[in-house]
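Note that this complex is displayed minus one protein chain, with the remaining chains in position.
The block that comes next holds chain A.
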Amino acid sequence: MLSCKQQVARSSDYLDGQLSFRQRLLVRHHLLFCPNCRRFIKQMRVLSATLRKLPEPPPADLEQTVEWMMRERSR
């Protein structure tokens, strides 16, 4: 069985689907019996989703950039 430390080391690969079938089973097996690691993985998932939703400010130089592009286009 994986230790918690080994589970954490594989966590990103687990979330990104980069583990082999066998490795994935090992992680799932560990998660089944370890509430601490279940919480950890859940929080890692929440963070990924949070970064995905983190609002982005509009580009500061938007109008200037568009003006350059329009000028380049009419060359």
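Heads up, the rule we're going with is that a contact is a pair of C-beta atoms (placed from the backbone, for glycine too) under 8 Å apart; a residue touches a chain by one contact, two chains touch by 3 or more; residues count from 1.
FYI, contacts and distances are computed from a predicted model.
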item	value
Among "Tripartite tricarboxylate transporter TctB family protein", "RNA polymerase subunit sigma-24", "Sarcosine oxidase subunit gamma" or "Alpha-D-ribose 1-methylphosphonate 5-phosphate C-P lyase", the UniProt name of the subunit that does not appear here	"RNA polymerase subunit sigma-24"
Interface with the unshown chain - residue positions in chain A	3-6, 8-9, 11-13, 16, 18, 36-37, 39-40, 42-44, 46-56, 58-59, 61-62, 65-66, 68-70, 72-73
